[in-house]
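Take a look at the structure set out below.
Every protein chain of the complex appears in place save one, which is left out.
For clarity, chains are labelled A, B and C in written order, and residue numbers in each chain start from 1.
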Amino acid sequence: MSSLNLLVVTPYLVLAGTAVVVMLVSTFSKSHALLLWLTGAGLAGTFASVLVAAASPDRRATALLRIDDYALYFTGLVVVITTAVVFLSYSYLGRTERQRSDYYVLMLLAALGGSILIASTHFASLFLGLEILSVSLYGLISYPRARVQAIEAGLKYLVLAATTAAFLLLGMALIYAVTGFMSLRELAGFAGQATGWDALTYRIGIGLVLAGIGFKLAVVPFHLWTPDVYQGAPAPVAAFVATVSKGAVLVLLLRYIGEVDLAKGGVLAMILSAVAYASMIGGNLLALMQQNVKRLLAYSSIAHMGYMLVALVAGGSSSRIAVAFYLSVYSVSLATAFGVIAVLSRPKDEAESLDVYRGMIRKRPVLASIFTASLLSLAGIPLTAGFLGKFFIVRAGAGSALWGLIAILAITSAMSLYYYLRVIVVVFADEQGVERTRGAGPASRRMGGRLAAVTLSSMTAITIFLGVYPDPLIRLINAVAAAAG
Amino acid sequence: MSAIPMGYALGLAAILFALGLVGVLVRRNIIFVLASIEVMLNAAGLAFLAAGARWGRADGQVMFVFILAVAAAEVSVGLAIALKCRRHLGTLDIDAISKLKD
Amino acid sequence: MHAVLPFVPFFPMVAFAVLALAGGRMAPRIIAITGVAPTALSALLTLITTGAFLGAPPDGRVLSVSFWTWVHIGGFAPKIAFYLDPLSLVMMLVVTFVGSLILLYSVEFMKGQEGYRRFFAYMNLFIGSMLILVLSSDLLFLLVGWEGVGLSSYLLIGFWYGDPANGAAARKAFIVTRVGDTALLVGLLLIFTQLGSLDIQNTMGSAQAEWARGSGMATAAALLILSGAIGKSAQLPLQTWLPDAMAGPTPVSALIHAATMVTAGVYLVARTHVVFDLAPAAQMVTAIIGAATLLYAGLSALAQTDIKRVLAYSTISQIGYMFLALGVGAWSAAIFHLMAHAFFKALLFLAAGLVIKAMGEEHDIRRMGGLRKDLPIVFWTFLIGAASLAAFPLVTAGFFSKDLVVDLTLSSQRGNLFLWVVAVVGALVTSLYAFRVVFLVFFGDPQSTLPRSTSPQERRGRGFGKASVVPLLVLATLAVAGGWMQLPRQWGGPSAFTDFLQPVLPAPATRVGGFAESAAPQVIVAVISVAAIYLSYLLFARRPAVVAGVAEHPLFQRLSNLALSGWGFDRLYGAVFVTPFLWLTRGGRGDVIDAGVSTIAWLARLLQRLLRRSQSGRLRYYVAAASFGVIAFIAVGILR
Partner (left out) sequence: MMVAFWIAGGVAVAATGMVITRKNAMHALLYLVVSFLALAVVFYVLGAPLIAALEVIIYAGAIMVLFLFALMLLGLSTRHERQERAWMRPQGWVLPGLLTAVLLAELIYVMASGGPGAAPGAAPGPLEVKDVGMSLFGPYLLGVELASILLLAGLVAAHRLTREDPEDELQ
């Protein structure tokens, strides 16, 4: 039962260890760069240990975690995105914020929470992973002292996260009361057999658990916090919330659904499709007229979760492939878009308004092109990775004959093109936008700028490369998904 | 194994949970909201205990211990944010803290 | 040749990238060179390829260049590949040649305009996308070009985004065509799930093998493809965007909304003609849509007062002819008319652009007049264009192409007398409105009270240099001579064009004998075209008083207003889609003409306003919403 191959859990050990090391080092060194490189080295080490773990044939990690190829793939993704976010944070923080060690510690812990979620097969690890993620995010969202909106965002996130966590716990308790199991695999076996009181309580438990999960996914009707928190949070943290935090929960959901047979007309399928409909429509509609870029991305992220739920409802291996691909691509593209915002932002003065981006192509052509590419990918324009992601989802949906969901997906993503293009048109406009003053700290800014440029360029390169030649990634995902099935 | 039927304990948990939820929905003072969240978490813990008692296994109690840790972490960060709200926004009124909106 | 082909779309794309990334540092001269030269080079490469094709035996006229397989998943392996056959070659010729002429024209026309570099960047993006569209061998890759074309069109219509109306026009174009695009996407999905591939050649082959003639699957696929084509090509009922799209600069109207983009739908149908061949019902729908559109748009054009809107409706009408041809199975006739139309319509737009410029941005033809002497070159070229549009017999390209279409409307086995009558009436209307513009603009007395430039020199200074005039002359030549390669079949002359396309687009089966076989239909059409020109002369040049008298009549006025607003389609959409939702808003909307401006967008905005209320920023409402969600979830669990 408690058998554990230490080699397999090294990614988590390295992440936690790095957090502790960064904390300790910060007590005697105030060098921001040192903290950054320590964090970067820790993340690189984590990535390496993911590869080591992937090579290990012995994957026992107690009943709490199931570290298969699928989990390792997404852990790798989490590490990559976190690294990008950390690199993008450097110049953002470098200008005004003191005491930056907490930021990196929390970022590492949040990544750890996400990774645990991805691998969890047990209520205990699920819940603890979720909470590690949440609690770290409370700190990260309200991180900038000079930004009052961040406090409000943090408060909103905390109250809602805690409330929905309570829902989740109650649901888990009910499920446990009915089945006596807390491991997802055993639960899946139980799902079909219950009758009478048991079945009823079980379904209610599932409903409550889905509420807790729905909050993290920010799907309708648990989406209301998203724009406020994204707007209030520092841009790099918003990128993290939108990608790692959501992605990890989605993978978890996918894993559970992979275990149960998502029978058509079942409660789970019914709820998930209703949520998918509502999220696609609601998210896209809300984004339509938005003038604040961070809120726009927040709304669009709601819609993207809706798209991925379509694949989730479809079930089967094609759904695993679709979600894995879409999530990877979406994470990279959205993190890039937020990264551009981060580069233009300072904690006290975030580049939120659309006016800031007016005529950006003239002043900062490379950054503007990166921004455009990421938006086009999010919009799903062909030859960007986003298009292929959408195609996979449609394919998975068509495989299960979810025509209604596909139709809404097609219509709403056509709608989404409109608001993404609106931003692009502004970026390419001729007149100049609001002039932005740059903060002090030339040395750190220069390095931070270069770091951000390298990070953003490589992420854009990935987006375009995957759009034009996605075969390698698809092979990898195929292999990984096969292992999970 | 206790003599208390699980349904009763779960019912008590449901009532407490609902009271906590009312608190979160009704109260505007952050401190009360946080206290209400504690009540909800505690109720969920009670449900776990009741369930664990049904199966006669320690899992329920283990989960309670984890919930305890979570409650502690949540409340400490929550109170820290409350202090920040008071200092920077000058209020603890949750309704007044709504500058971020469409 | 394999090595050359990829460069054809590559050059404009590179030009786009360079111009887009260059920032504000480029001199106008450099911008002009970067903007025009690559496409001209592509045109040259196309010419070389054409030479090679003509030299090859008919069955050797195929070129396929495969780059890489995009993905492999199960049976799904779309390729990034080009496939050149006579059909795509014709399209490529039109796009590169007309494209480079229009770019050359723009060098002077757009000089000094805000966003010179941006303009050339978008134009090159458009040309590159269009080339990808016509060259791609896979329907999925074709969609890349299709979307790129839509994107650059959106950007170009809204080019002068300073005026909100232009933005609205851009949005309208975008959203209306999107309706069609969504259907097209579903169609591709259907084809893929049914036939297991999206490669055009494979798909057409297996469609023929697997779908019975008239089967539901074939009809559904054909209708879905047709919906996409209708949207792009501005046919009924998705035509409303094109007249408003005239908000863009005139070269844009010439290139996108006359010569190339709107013909993408025609190309798509011709490309997938096998599916249409298997679905006679869908083909009939195509023909009826074409016939209805050509008549509807022709009558609308007759009432327009904005010179560009006349040409816009005329474009819709002429594409209606192409759809009519497609509908009766006269595939190569449609493509022939497409080519001829590209020549004379681009010419008309470019000439109109110079007229508008000379008049100081005046668009209203009633305020022009007597420009014949002031703008001789423009006059003569416009006259040639109008003659070609009106299918002036025996000389113009428009005559030969339209004759082929009208002839096959009757003589093809899928055609019938009714469609033929519509086509002939359409020809009459075409001559009327085409020469109405000629007579109102170039003849009679100057009507304008606007300050007109005093001397020809000054006007020349506003952009009438060689770069503007040469494209006019070249296009005028093509608008006349472009049709001589294909003489009417009754004449027994050469039929080089249809022969060239024969391997791809088979000739339709024709009826034998009877009225259709005789020379009578052709004579009737020719006589009607000429007579209509004379009628136009009588009405608009000789006795404008008569027209004015009739115009006074209230019945006519109502009719005319109806035609002016495009037969109330915007209003109809307003009534059908918008009114049911009016009670939801207090004010309603007064502006009837624009009530249909993106009805969908409007509806979306309404819903959006309602939804936005939920984003109150109040945390307790957020918790309440979450609780509501939980309750709903549990209710589902209990009730099931």
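Here is the rule we use: contacts are C-beta pairs under 8 Å (C-beta built on N, C-alpha and C of every residue); 3 or more make two chains touch, one makes a residue touch a chain.
Keep in mind that what you see is a predicted model, and the values were worked out from it rather than measured.
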| item | value |
| --- | --- |
| Where the missing chain makes contact, among the chains that are shown | A, B, C |
| Selected from C:A509, C:L610 or C:A635 as touching the chain missing from the view | C:A635 |
| Omitted-chain contact residue, chosen from A:T75, A:S136, A:S245 or A:S273 | A:S136 |
| Where the missing chain touches chain B, by residue | 1-12, 14-23, 25-29, 31-32, 34-36, 38-39, 42, 45-46, 49-50, 52-62, 64-66, 68-77, 79-84, 86-87, 92-93 |
| Missing-partner contacts on chain A, residue numbers | 1-2, 4, 9, 16, 19-20, 23, 61-65, 96-99, 102-103, 105-106, 109-110, 112-113, 116, 124-125, 128-129, 131-132, 135-136, 138-140, 142-143, 145-146, 154, 177-178, 180, 196-198, 200-201, 204, 348 |
| Residue ranges of chain C at the interface with the undisplayed chain | 620, 624, 627-628, 630-631, 634-635, 638 |
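Just so we're on the same page, only the chains that are shown with their structure count from here on.
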| item | value |
| --- | --- |
| Between the pairs B-C and A-C, the one where more C-beta pairs touch | A-C |
| Chain B-chain C separation of Cα centroids, rounded to whole Å | 63 |
| Chain B residues counted as touching two or more neighbouring chains | 21, 24, 94, 97-102 |
| Per-residue multi-chain contacts in chain A, two or more chains | 155-156, 159, 163, 227-228, 286 |
| Sites on chain B touched by chain C in the complex | 21, 24-26, 28, 94-95, 97-102 |
| Chain C-facing residues of chain A, complex | 155-156, 159-160, 163-164, 167, 200, 203-204, 206-208, 210-211, 214-215, 221-222, 224-225, 227-228, 267, 270-271, 274, 282, 285-286, 288-289, 321, 361-363, 365-366, 369, 381-383, 388, 391-392, 394-395, 398, 406-407, 410-411, 414-415, 417-418, 421, 425, 428-430, 468-471, 474-475, 478 |
| Complex contact set, residues of chain C against chain A | 20-24, 68-73, 76, 80, 114-115, 118, 140-141, 143-144, 147-148, 151, 154-155, 158, 161, 171, 174-175, 178, 181-182, 185-186, 189, 193, 601, 604-605, 607-608, 611-612, 614-615, 617, 619, 621-623, 625-626, 628-630, 632-634, 636-638, 640 |
